[in-house]
Each structure stands twice: as C-alpha cells, then as structure tokens.
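Reading through the structure tokens given below for one structure.
Missing here: one protein chain of the complex. Every other protein chain is in place.
Lettered A and B in written order, each chain numbered from 1.
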Amino acid sequence: MGNFIANMCYRPKNTNIKFSLPAVCFVWQLSMIILFGVFIRYNKESDTHWVEHKKDENISSDIENDFYFRYPSFQDVHVMIFVGFGFLMTFLKRYSFGAVGFNFLIAAFGIQWALLMQGWFHSLKEDGKIHIGIEQLINADFCVAGCLIAYGAVLGKVSPVQLLVMTLFGVTLFAIEENIILSVLHAKDAGGSMVIHTFGAYYGLSISWVLYRPNLDKSKHMNGSVYHSDVFAMIGTLFLWMFWPSFNSAIADHGDGQHRAAINTYLALASTVLTTVAMSSLFEKTGKLDMVHIQNSTLAGGVAVGTAAEFMLMPYGSLIVGFFCGIISTLGYIYLSPILEEKLKIQDTCGIHNLHAMPGVIGGIVGAISAAAATNSVYGDLGLKNTFDFTEQFEKRVPSVQGGYQAAGLCVALCFGIGGGILVGLVLKLPIWGDPADENCFDDEIYWEVPEDEESVPPILAYNNHMIPNKHANMTETNFVEQH
Amino acid sequence: MGNFIANMCYRPKNTNIKFSLPAVCFVWQLSMIILFGVFIRYNKESDTHWVEHKKDENISSDIENDFYFRYPSFQDVHVMIFVGFGFLMTFLKRYSFGAVGFNFLIAAFGIQWALLMQGWFHSLKEDGKIHIGIEQLINADFCVAGCLIAYGAVLGKVSPVQLLVMTLFGVTLFAIEENIILSVLHAKDAGGSMVIHTFGAYYGLSISWVLYRPNLDKSKHMNGSVYHSDVFAMIGTLFLWMFWPSFNSAIADHGDGQHRAAINTYLALASTVLTTVAMSSLFEKTGKLDMVHIQNSTLAGGVAVGTAAEFMLMPYGSLIVGFFCGIISTLGYIYLSPILEEKLKIQDTCGIHNLHAMPGVIGGIVGAISAAAATNSVYGDLGLKNTFDFTEQFEKRVPSVQGGYQAAGLCVALCFGIGGGILVGLVLKLPIWGDPADENCFDDEIYWEVPEDEESVPPILAYNNHMIPNKHANMTETNFVEQH
Partner (left out) sequence: MGNFIANMCYRPKNTNIKFSLPAVCFVWQLSMIILFGVFIRYNKESDTHWVEHKKDENISSDIENDFYFRYPSFQDVHVMIFVGFGFLMTFLKRYSFGAVGFNFLIAAFGIQWALLMQGWFHSLKEDGKIHIGIEQLINADFCVAGCLIAYGAVLGKVSPVQLLVMTLFGVTLFAIEENIILSVLHAKDAGGSMVIHTFGAYYGLSISWVLYRPNLDKSKHMNGSVYHSDVFAMIGTLFLWMFWPSFNSAIADHGDGQHRAAINTYLALASTVLTTVAMSSLFEKTGKLDMVHIQNSTLAGGVAVGTAAEFMLMPYGSLIVGFFCGIISTLGYIYLSPILEEKLKIQDTCGIHNLHAMPGVIGGIVGAISAAAATNSVYGDLGLKNTFDFTEQFEKRVPSVQGGYQAAGLCVALCFGIGGGILVGLVLKLPIWGDPADENCFDDEIYWEVPEDEESVPPILAYNNHMIPNKHANMTETNFVEQH
C-alpha cells in the first residue's frame, strides 16, 4: 500500500488540467450559488427596509449607514488583496501570469466561501440566514488574505487546482480558528496579526514542508527575478504598504478605534522601511541594497502592529514595533530562509516566514503585552470597556486576564496553521492535482498560453529569421568551431 | 462625386497630425472655457453659500454634504477611467503609449464636454446655468466610459484626431440617450449596463464596421501581446475589477442603495472569475489558460449586474448573473470574435463585443426582469417607492410596467449605439484625419516619439561600444565575411 502511494507520487507528472480545473470551478461555483440561495441575505443596512429601520431606530441620516464608515477602507483592502498580493508575487522572471492570475482566481473563490463559513460561525441570525453588509465583505477579504499568504510559500510549485483545494480548506480552518480566537477567547485582533498572518503563514509553510521537492534545483534558473519583474513587484509592495492602515482599521471600532489603528499602522510601517534599508545594506557584501528585502521586509511592521493597532500603543510604541520588525524580517531573509530550506526542508518561495510568520507572532505577543498593560488612567473607564469590549459575559474581565487570552489566541492560530497545513499538505501530495515536475517549476508555460516574446529572440539572428533561433544559434557555434 | 470620395479614401495615408491635432485640442479647449464661463456654476453643496444653505435647511453637519457620500466612489471611478481602461488596452506589444496616452487625452476632453452636455439635459436650473457637484463629476466620468469602451474596438487603427471626433459625438449621443432612458422612460440604470456599456460597445463596433480594413493582415505581427505587456494589462483589469462595486454604486441612492449595489457587484464579479477560468481552460487545446480571457471576461459580471445592482437582486442572483456572463464572454472570445471579423467585417481589437456588448444587453434584460418581478413583500412599501423612484409623475407606475420601460431603455441604447456609430463612422472615414495605413496599425511609432529600446540592441556588440551598435554590427558582419 505504501508502495502503491509511493508509485503514484513519483510517476511522471501530468500537468494537463483541462478536465480538473474546469470541473472544480464549475462545481464549486454552482455550490456557492445554491448555498447563497439558501443562506445569504442582505443585512438591515443594505436591504430596502433600511428606510423603515432608520425611522424605527431614530437614525437621523443615511450617513450613519455602516457603508460610509467602512467603504473607503474596504476598497483599500480589496486593492491589497488583488493588486497588492498579486503583484508582490510577480517578482519571478517568468511567473507573473501565475502570480497575478492564480491570486485572482483563488481570491475570487475564497471570498465567496468565506462569506458562508464566517457567516455560519459569526452572523447566523434567528431566521437561519447569514445577513451580509460591508463588514462581512471586508472579513471575507481578510479571510482570503490568509490563503494568499500561504500561496506565497508554494508559489510556482503547485497547480491552480491545488491552490483551489488549499483555499477551500484554508478558508474553513480560518473561520474556525477565527471563531475560537475572537468569540470564544474574546481576544482582540483588529489587523489580524494572529488570525490572518500567523495562521496563514504557518499554514503555507506546513504545506510547503509536506510538499518538499528535493530536486527543486532543476528549476533554479527560473527561481529569480529580472529587472522589470522586480519593478512590477514594487507595485504590489507599495499598494500593500500604503493601504495597510486601512487593513488594520477596516473593522476597528467606529470613531477613535479606526482613527488610532490607522495612525499606529502608518507609523510602524514608516519605521520598518528605515531599518529594512539599513539591514539590507549592512549585510550585503558591498553595501548594496537587495530588492527582495525592500519588497518584503518593509511590510513587516504592518503585520506586527495588527493586533495592537486599536490599542493605546502610543505613536512611539508603533515606531518601536516597526523598528524591530524591519531588522528581524531582513535578517530572516539573509540567514533564516537558507536554513529553513536546507535543514527543515521548507521551501518558501516568497519568504513568507520572514514577512508574515515571524512578524505575525511578534504582533500577537505585542498585542498580549499591551492588552495586559492597559490601565484605566491611559484608556479612561469608558475607553477601556469600549476598546476591549468588556461587555455582557465579559463584563468582569480585566486587562491582565485579557493579556492571557490574547496569548492563548496566538497559540490557537499557530496550532491551526501548522496542524491544518500538514493535513492539507498530505491531501495535496496526492498525484492527481496536476502539479509541475521539478524542472518546470516557476514557469508560466505550464499553465498559460504564453505569448512569444519578441525581445527574448536572439537579436542578431533575429535579423535573419526570428522564428527558429535555436537552429541558427547552433549554426553560428559550428562556424566558430570550424574556424579553429 | 462617389468617385471623388473613393479617390480621397484610398490615396496614400498621411499620418502627420502636426496641424490637425493641436488645432483640434486648442479650439475645443477654448470652446470649453467659453461654454463653462457661460453655463457652469458650483451647486449649493460646493458653493461658499453652503454655510447659509446648511442653516436654512437645518442640516446638522458638514458630513451631510453629498461630497462625503460619493467622493470615495468618485475617486475609484476616476481610477477605472484613467488607469483601468488605459492599462487594460496596453496588452498590445507596441501600442502601450497609444493605449494609455490616447485614453488619457480623450477622457480629459470627454469629461469637460460631458459636464456641458449632461448639464444641458439634466441639471439646467431656472437661472439657465448648470450647477455642478460631485455627482456631476461622476456622471461625466461615466459618460466618458462609454467612449473609452468604443475606443477598444478601434484600438490601434485610428488617429488621435479621429478619437477626439469620436468622443465629441459619442458624448453628445450619450447625453441624449441617457436623457431618454433615465428621464423620459424613467428606467433605472445605476451601473449603466444599458446607458454606458450597451451604447458604448455598439457605438464602437459600428464605427469599426464602417472603418473596416480588408488588409489589416499586414499589421498582424503587431496585433498581439508580449509577456510584460500582458502583465501591464492586468493592472488595468484588476483596477477595473476591484473598483467596479464603486462604479455601480457611485450614483445609487444614499444608504441602502449604495450599500446593496456594492454587494451585488462584488459577488457577480467573484462568480465571473471562476467561470471564465473554467471556460478558458476547457476550450484551449491543452487546458492552458489564455490571458485574453482573464484580462477581459472576468469583468463581464460587473457589466451585467449594472442595471440591477441597486435592486433586490439577492446575493445568489448576483452570483448567477456573474456565472453566465463569464461563460458567455469567454465563448465570445473563442468563437464569436473570429466570426464577427470574417463574416460581419467587424474588427474588434479588444473584443468589446464580448466584454461590454453582450454583458451589457444581458444586464439590461436582467434589469427589466428583476424590476418587473419586484414585489412589496420583498422591498417593503417604502423601499419599493424609494428604489424605483415612484414619485411625482411616476407615482402610479407599478413594477410590471417598470419592467417594460426598462426593456424599452435597452432598445434605445442599442439604437443610439448602432445608428450613431454608423453615422460617426462615415464622418471618420473621410481621409482627413491622419489614420495609419494598414501596415502601420497597432504601432506607436506613428504617433509617438518612441525611445530606442536598449534591449533590442545586439548584446554581444554592446560590450564593445553600445553607443553605435549598428556600425559595429556591420563591421562584425564584414569580419565574418572576410574570414570565409
């Protein structure tokens, strides 16, 4: 039996997904339609009954509709998910289609499935329906972010079908751990350091560990950037960086909560840029900067300030968090990534361990400490209650206890990420998903109709006949030889 | 006479627009200044008298200014117009300057002319002035969207002067059909499936039909993408996709109207992505994905949900619309576009028939059906009145009748698009506009100073002296020859 599995796993790879990809897309999308038909309805603020609801509740103006509190942040988050994550991964010389395109595919599926999964856990009303509004859309985007982070670890090494499976399970696991952390433990995590980044990163790393490819060296020549692919990746980096304040404040409390979360994130990110640049220059042989660090480590501060973004972290506190994350993340790229690959057999294409995993854990710890250290004198009586939602069954909870629950939340995220990742990795190891052979990784040719690239034709020969460059190349070599 | 015209039409092409382009730009811009001076004023919410108006009307806060309801959506729409449409068309290997640059030019002219044309029809006050605010700016952007869609059909085949003429007439026709559809027929069309997409697409297709080039094959080698031009195009695709919820909700009713329109669009678009990917893989020989489909068909759901975005389409309804549009649009690229070109002589560079025309018509039909099916039990009495504006002279209208008027609106959009396009196409056929010859289509060289591209310099020679590559190239060739 083990032999049978081993055989299956090592037979020549078939990357033709002409049947499996359409089948999965159609079946799953049809399921979504049916499940949405049964479960999903508009909530009070997006339903035509809003006019009546407004009267009943004495709401003075349409501007009080939650839409106006959150829509600008929602759109920023949406840009992060589709352009930010998508373009950040275009850095490989020949995997830009896969980076942007598969990111697009799995996010589009993931947000639908997330609306259902998160809805069943969080917003199922007495009528057995999930009522959605702008906040649910943001949460769906957040949920998908976890899966896209995981995609970073396996970028270029899996098929789109595997990615869809990974997203199906990822969203499911996410919704459960989120429910445990936010509802059961009543931990706070506005920017998702724990719920999104820690979970997503360890989920991806564990999958990558299970899917370890000992002969990945065969694709080494494709596992790198070219000049303009690095520029494309900076589009992703910058949109993530700029809109991160919206990410961390999107579902924070109305008023001061959103306001403070945006400020803290803005500052943490600014600080990270300086220490990333410093470390990148300091640890390269000749003091030159490395684009990999600038593209990734500059974002670490945003990850790490996620949990505490809503708290009274203080402006200098945010700067400190960003300061250390820039250092740690860059060091991770320089020293830790090679170790992870060689010793722990974790091949992490985008280095999500340095950008999401470590900063996510730091963010969880910062959140736990700053929650435990919260005092009435800093927050005000009302402010403390408000910020930590010490209401209803949690009315008696105090900051020091809250700190403990925050730490517990971090552990839950870690366990779900690692455990879930290993299980899903085993599923993805089945040889039925159409993943590429070791020598075809990081190459768009496998899953995309790639246009013949005029510029990659050998130019001299192009003057003669640009359709058969290889033949000519050999001819020229022959001529050289003959002359000797 | 016919002979004379025929002669004029087939004499050698002169693409020098050194006189005509500046002349058109200056004269039209000066006309805009004069007409704005005579007609355009700030409205009550953007005028300094707002402080007094606020008092008179008992408006409690500046946040009730329409600016705060619509500005975030406006900026998103603005991005769609300039980056979305502009970059979507950069997919051609050597027409990116023309795609982004001419898109920029015609949009910048179009929004000014649209403010006037739409103003004369919709917001002329008793004082004979057009009062503008944020909603008028959004509408101007919308109006221009119609012309940019039409640009997609003729991309690479016309001169900037022709594009400006096309925009002048396009905006004019738009304002009239919009007035008939929205005011006279009192149809609803928040996202413009009919008013913008159906009209714009058939306008462009008809023009392209009139301007049919039997020898376009001569430019065949330029009518395709290269690797990184496809990545640039994805910037356009994604910004259109992400901000489409803002497009469909930008001028919807305050409160639940905007909220619901955003949700419906978000869902329809997500669904479209999955069916587009499925169809693209299913109908390519080896199951590989085609970037053309991903760049375009993924947006069809946003088009088709435009009219009904504000209605109680229900979340699953939005998914269903997106589901079918992804399928139909991708099939259009695979089967219909070649037929259109060969049989109907319509050369549609960007495939707007698949992205805007068919989904636009579907959107109009979905709108008519869902309006006709609206009931008090779903909408609530107040909600129904509110959503369909059954007030004043339309107080007695019922949903079933509204459905009929919606269908009538679709016909109006079709007639204006096709009829207007044929007329404007005839004007553009005059041989005075500086359009390129058949062998120079899809080439930026005609209208732009294109930088010498370093990467196309023969690299070996570049090591010797890359300032005069051609000279060396010749020398080297000589050496080769001498040695034989």
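Everything below uses one rule, namely that a contact is a pair of C-beta atoms (placed from the backbone, for glycine too) under 8 Å apart; a residue touches a chain by one contact, two chains touch by 3 or more.
Given the structure is predicted, the values throughout are model-derived calculations rather than measurements.
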item: Options A:Gly37, A:Gly383 or A:Gly404, residue touching the unrepresented chain; value: A:Gly383
item: Candidates A:Phe69, A:Phe82, A:Phe104 or A:Tyr333 - the one touching the absent chain; value: A:Phe69
item: Residues belonging to chain A that touch the chain removed from view; value: 60, 63-64, 68-69, 72-73, 76, 93, 221, 224-228, 230-231, 234-235, 238-239, 241-243, 245-246, 254-256, 258-260, 262-263, 266-267, 269-275, 277-279, 281-282, 284, 286-291, 294, 298, 312, 314-316, 319-320, 323, 378-380, 382-384, 386-387, 455-461, 469-470, 473, 476-477, 480, 483
item: Those residues of chain B which, in the complete complex, touch the missing chain; value: 16-19, 21-22, 25-26, 28-30, 32-34, 36-37, 40-42, 45-52, 54, 60-63, 65-68, 71-72, 75, 78-79, 82-83, 86-87, 90, 94, 96-97, 100-101, 104-105, 108-109, 111-112, 132-134, 137, 160, 228, 232, 235, 446-455, 459-460, 463-464, 466-467, 479, 483
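Methods note: only the chains that are shown with their structure count from here on.
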item: Chain centre separation in whole Å, for chain B relative to chain A (CA means); value: 32
